[in-house]
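Each remark here refers to the structure printed beneath this line.
The complex is shown incomplete by one protein chain, all other protein chains being positioned as in the whole.
And then chain A:
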Amino acid sequence: MGPGLVGFMALYQTRLGARSYRFADLKAVLACASPRRSGDELAGLAAQSDEQRVAAKRVLAELPLKSFLEDLVVPYEDDEVTRLIIDSHDAQAFAPVSAMSVGQFRDYLLSYAADSDTLARLAPGLTPEMVAAVSKLMRNQDLIAVAAKCRVVTKFRNTLGLAGRLGSRLQPNHPTDDPMGIAAATLDGLLYGIGDAVIGINPATDSVPDTIRLLQMLDELRQRFEIPTQSCVLAHITTSLRAIERGAPLDLVFQSIAGSEAANRGFGIDLKLLREGLDAARALQRGSVGEDVMYFETGQGSALSANAHHGVDQQTMEVRAYAVARPFSPLLVNTVVGFIGPEYLFDAKQIIRAGLEDHCCGKLLGLPMGVDVCYTNHAEADQDDMDTLMTLLATAGVNFMIAVPGADDVMLSYQSLAYHDILGLRHLLNLQPAPEFAAWLQRMGLCDEHGRLPPPEANSKALRQLFAAAP
């Protein structure tokens, strides 16, 4: 129990109309202040009424930001993620906002004073709990406006996250990792200008030889067309480490991460193992314009699903996962927002809200956020809802989004965005792929002088080249 706890407990109450509301601790305030979602209800943490939810927001708005440095939602001694958050906190960067309450912090983030450079300098001074807290006071509109001011640029073989750009991961998954099927889906995606963030396969099989085989295939394809992008097989980090030992052409080390030590143990990882992955991939020196070599995926509900949430609401736990990512200078952080299912995010309203929260909170912490705009077949959502979320995220300046052929992932059995969707967004909102990748598209004759990708001519040079590589 932190020394300040008794003092803060007195603050966790408010009056709203005729009723007074009292909350047991900071965790209860954060959970009750969260917009309604099924995961918090499953965990028994959600507000019991709409008015109680607003009361929690009132309490939260009055809390000093600096109280989050003392009143820890997951105990320091029990959890290496909390120790990472506290031990790496940059007090100097925090100084400009250290006297603010959470409510004042929201006003500040929305103010003209908080521009891109200011927010970038502030990031190391923010903890995930501060960021989660302020996001709970924001409307969707605020989450978009604040995120749009944050600029997080990362580099490996190209430059991601620049203003006016929209990156995309080409996800050519196949149910049996068939190389022909994967190659066909990859070439199809390149035709739409997809793949600047990464060409990344979720393997159906997580064996070392299969991972090496897929890495070799992607690397040969990349080199053949001299594509300025990176490839990844999204195997467990221990598989990637073995593949590196055996000389595989590995660009990025992938790993799913979560917001507590216990949840990460459920994924078979800890911070030390992530460090090993970073060091091993950096040592290969495969990047050409930068050495950001980590690719992390997250998603609200993962800590609860591992029963490792410490009684903390799922959105706060998700932002703590970004704190796990932060010291490893990732090239890509992707929240797979609708993948986990209706027990955590019940319907499209909850998925859309969570996608905007994750993107904004990750960006405030200085992470290169992308979003897998997606849903499963047991959730109450469809492609119309994905249209809404992708358009909101593109206006919010998301670094990248996931795209699969026809929005249908035939390996993971869920729906994401289609190649078409990224193309349509880029044209609609005048956004370009990463500059190195855009230049390659022009060299290939796939995009015109305005950076637009019209349907290819039947006998174009680009098509002839791509066909030559087709299986």
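Definition applied: contacts are C-beta pairs under 8 Å (C-beta built on N, C-alpha and C of every residue); 3 or more make two chains touch, one makes a residue touch a chain; residues count from 1.
The rule is short, and it goes like this: contacts and distances are computed from a predicted model.
K.L.:
Pick, from "Transport permease protein", "Ethanolamine ammonia-lyase small subunit", "Sigma-70 family RNA polymerase sigma factor" or "Pyruvate dehydrogenase E1 component subunit alpha", the protein name that UniProt gives for the chain of this complex that is not shown.
P.N.:
"Ethanolamine ammonia-lyase small subunit"
K.L.:
Check the options A:25, A:107 or A:206 and report the residue that touches the missing chain.
P.N.:
Selected residue, touching the omitted chain: A:206.
K.L.:
With respect to the chain omitted from the figure, which of A:66, A:89, A:265 or A:286 is a touching residue?
P.N.:
A:265
K.L.:
In the complete assembly, which of A:18, A:113 or A:458 touches the absent chain?
P.N.:
A:458
K.L.:
Return the single residue from A:117, A:178 or A:220 that touches the missing chain.
P.N.:
With A:117, A:178 or A:220 as choices, the missing chain is touched by A:178.
K.L.:
Please identify, in ascending order, the residues of chain A that touch the omitted chain?
P.N.:
Residues in contact with the chain left out: 38, 41-42, 172-176, 178, 180-182, 184-185, 187-188, 191, 202-210, 236, 238-239, 242, 265-268, 302, 305-306, 339-343, 346, 376-378, 382-383, 404-415, 418, 420, 423-424, 427-428, 455-456, 458, 463, 467, 470-471.
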